[in-house]
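Only one protein chain is missing from this complex, and each of the others stays in its spot.
Letters are used for the chains, namely A and B, taken in the order the chains are written, and counting of residues starts over at 1 for each.
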Amino acid sequence: MGVPVRPLTVTEEIKKAKMPRRQKGPRKGLNYFFTKCREQKELLLMSIPFLLWLFVFKYLPLGGWVMAFQNFRPARGFFESDWVGFDQFKFLFQDQRFLEVMRNTLAMSIINLILGFVTAITLAVLLNELRQIGFKRIVQTISYMPHFLSWVVVAGLVSSALAMEDGIINVLLLNLGIIDQPIMFLGVGQYFWGIIGASDVWKSVGWNSIIYLAAITMIDQEQYEAAEIDGASRLQRIFYITLPGIRSVVVILMIMNIGYILESGFEAQYLLMNPLNMDYAENLDIFVLRYGISMANFSLATAAGMFKTVVSFIFLFAANKIAQKLGEARLF
Amino acid sequence: MFKKKSLSVLIFISFFMLLVACGGNDDQSTATNDNPTDAGEEGSTDPVTYHYFIGASGSDIHTNETEIGGMLEDETGVNFQMEYLVGDLMEKLGVMVAGGQYPDVVVPDHGIDMMLDADAFIPLNDLLEEHGQNILAMYDDYLDRFTMPDGNIYYIPFGPTINEFVPNPNIDQGAFWIQRGVLKEYDFPEINTLEEYFDVIKRYADENPQIDGMNTVPFTGLTYDTSFFTFSNVPNHLAGFPNDGGVMVDLDTHEASVYADSEYAKRYLQALNELNDGGYLDQEMFVMNTDDYLAKLSSGRVLGFFDYGWQFGQARVAIEDLGDPEKEYMALPVVLDESITDQYIDPPSFTQNRGVGITVSAENPERIIQYWDRLIQEDMQKLVMWGEEERHYSVDEDGRYYRTDEQVELAGDQDERRDVGMTVFEWNWPRLNGSFNDGNAVESRRQPEVASATYDEEDRVYLDAYGIQTFSELFSQPQDRPWYPAWSANIEQGSDVALFSERSEELTKRHYPRIVLANPTDFEDEWATFEEAYRNLDVDVYEEFFTNTVRERINGNWQFR
Partner (left out) sequence: MNLINRLKGKRRSVDDLIFDSINIVIMLLLVVVMLYPMLNTLAISLNTSTDTVRGGLRLLPREFTWYNYQHVFNEAQILRAGLTSVLRTVTGTILGVFASAMVAYTISRQHFFLKKFVTITFVMTMYMNAGLIPTYLLHRELGLIGSFWVYIFPTLIGVFNVIVIRSFIEGLPETLFESARMDGAGEFTQFFRIALPLALPVIATVSLFVAVGQWNQWFDVFIYNSSIPELSTLQYELMKVLSNSNAAFNSGAGAESAFAASQSGVIETVTPQSIRAAMTVVVSVPIIMVYPFLQKYFVKGLTIGGVKG
């Protein structure tokens, strides 16, 4: 149970390199384990009930994954459904659209990831630089309001903003003389990823920036005062105090989000998809909806879920390793 | 020390688990309170409430809160707590079946196979024999259509046609629609073919490039998401077939054949391609979502489009609200060639694979049957479909039902319909179609007298110009198709036939727009690409399945699997 070696922080690691390791008693084995249990009983008390919760609510139902290898029918349950081996996976991977679906999934996911991080951090930093508390509060409150709109509403707004005749984007571009013919944005597949990215930013940048704002508050105010005395410019303060101050939070969030590499969103794509852009819009979740859930094929949905988990783990552990190698904060 | 610690951990854990368990049990009991526990004996009218789940959207209600439901409760003691679907049907039914806990009555809509597969419904034969003589009488001609191969009846479909079939005086199905002003402008021309239809639209668009300051949209259509069939079904209608699903069924040979890559489809797409080339096709036809589409129709600048009547009700209301009768739309029975007889109007149909069943969870199921048996009787059906005499309708000296202006208004008010119970009982319960014994239509909207009461002066101008009484008279009467509708075949989930449907839709979605928007010189190439891809699908399996279905049905065999 567990790895009885405590991980070292970056600073400790440096220390470790410098001084020879002290050998103090057996560091492995049951004895060590029980000793530690006794020593840290309070921490155990604080974590074990929740580990139990985790086991019951998150790990126990994973037994249902067997249905990925079945032709599961709710009426028959797990024990009487037909076993089909890897057929569900084969169906998924061998579909001629699979590669295109994966391309779309990855592309939109990566675009959303990068855009999401850059915009949310920028917004948080800029908000932090506002001097007037009242203005700052108002801007911040307004900035996350779109988060409360459902995707149906947002998709409707996006669609009307991109309309050919009176869509605000086309009107703007025409008036500025950038184009001389209105563009049918939603009718060109190549624009789709960008539209999704932009819509996503619009809907969630304010909301996502909240966490960075909280992180900024944890930065020692004395640093700013000291910087001011040293005559640092605003940009310098941002680059030398604010950003390094939230760096570890950013890295941790980044690692977690890299694990979600195959979660490129669902509703936005589904709602903005049309016959002309479907080649760029269909992602894994939409594919699974069409051939899985809506055809009552729960097995295919489960198989796709397992596939996503495997990919997630690979990316997650890789990202964590890279962060570790670079001497950054890491997830575990 | 260690013991003490492990003890406290144990206590913590058990407390935690207790909390979980207790919380659950407490409310579990309130949940089952609603279930009939002591429904009493045979013929009892003790009050009891059953849980009635419907796999379609609607407004939750207790039936005894409605006037009709109140009357039925007085007679039978039975009340239903109606629950309508909010999220995804398959997910809801999936957990229901997997968990084995059912509401007392379920209308599983297109998830009926899952319920049957799980043996969730009880056989109704004996119950009907004993308590449901009226149901048996009304459904008499159709019983064999929903009797399963094992000889049992597990669910009751809706709307057997009794007495005479009455076609709808208004078009609620598919049609080519045209702005009425266009017809008036050219002195009410007779329009039968697609060519004539497009010609008149093009001419009007040329003469009126703008309507009310907005650019004229000569022709558009709905292609968004699951409504794509509104576009891909058109060739079938143009060829003179009703909506049988993905196939057209030959009247003589009864062969089913797909039409997605047929000559009809090609001709329609080519016509659209030319329309597009001339700048008459709405650029955004393949981009609009449903709201955008409805907005466009409502603006009064669209001259023509194909759609099913029930899909653009909101736009019709909005146009009506504009107060310009010439902006309203009229349905035309457009076909490809003069020689083709249009079949836009649905033949009498009975969807045998949808219905309502009583689940194994229901206690004293005979009380539900008794309730239904009362509901299916003519006097009750009149209340459901027409409302109360003198209040919602009147009877003339010949015994014909009609509605005055006030009655039209009252019977159309959503709140009134709900309070009377017209909304809740009109579908998803055993109910009738066709006409009552006194000759009046079961559905009030199908009664010509009611339809004419809703026609105003302007409507009459058009009716008179074409020499018709109701708008559907422009259309041909439905031919005899005893298998109709073929789409209600029992397609097994996940079967090759089901997969073909999904793939076929995907393929047409991808290719049709390209073909239409292609440069006319590329039209043939685009079409050939599509045709090839389409023929790579398992077309034969699909066609064979439907040919077989049609043949079996003609032989009176509706429930083969």
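A few notes on this one:
One rule holds in what follows: contacts are C-beta pairs under 8 Å (C-beta built on N, C-alpha and C of every residue); 3 or more make two chains touch, one makes a residue touch a chain.
Predicted model only: the values in this text are computed from it and were never measured.
Shown as candidates are A:L271, A:A301 or A:A323; the residue that touches the absent chain is A:A301. Note on the undisplayed chain: of the listed residues A:W53, A:F117 or A:Y191, the one touching it is A:W53. The missing chain, though absent from the display, is touched by one residue of B:E91, B:D126, B:E196 or B:D324; that residue is B:E91.
The omitted chain makes contact with chain A at the following residues, 1-4, 6-9, 12, 33, 36, 40, 42-44, 46-47, 50-51, 53-54, 56-65, 67, 72, 74, 123, 126-131, 133, 135-150, 152-154, 156-157, 160, 166, 202, 206, 210-211, 213-222, 231, 233-235, 248-249, 252-253, 256, 259-260, 298, 301-302, 305, 308-309, 312-313, 316, 329, 331-332. For chain B, the residues touching the absent chain in the complete assembly are 19-21, 23-28, 30-32, 34, 51, 53, 56-60, 81, 83-87, 91-92, 94-95, 98-99, 101, 103, 170, 172, 291-292, 294-296, 298-299, 309-311, 313-318, 320-321, 405, 408-409, 411-414, 417, 423, 426-427, 443, 445, 454, 456.
Everything below uses one rule, namely that only the chains that are shown with their structure count from here on.
Taking the mean of the C-alpha atoms as each chain's centre, chain A and chain B sit 41 Å apart.
Interface residues of chain A facing chain B in the complex, by the touch rule stated above, are 34, 37-38, 41, 44-45, 48-49, 52-53, 71, 73-77, 155-156, 159-160, 163-165, 184, 186-187, 270-271, 273-276, 278-279, 290-291, 293-298. Touching chain A in their complex are the following residues of chain B: 1-2, 5, 8-9, 12-13, 16, 88, 90-91, 93-95, 97-98, 111, 114, 117-120, 215, 223-225, 228, 283-284, 286-289, 291-292, 493-494, 498-499, 502, 506, 509-510, 512-513.
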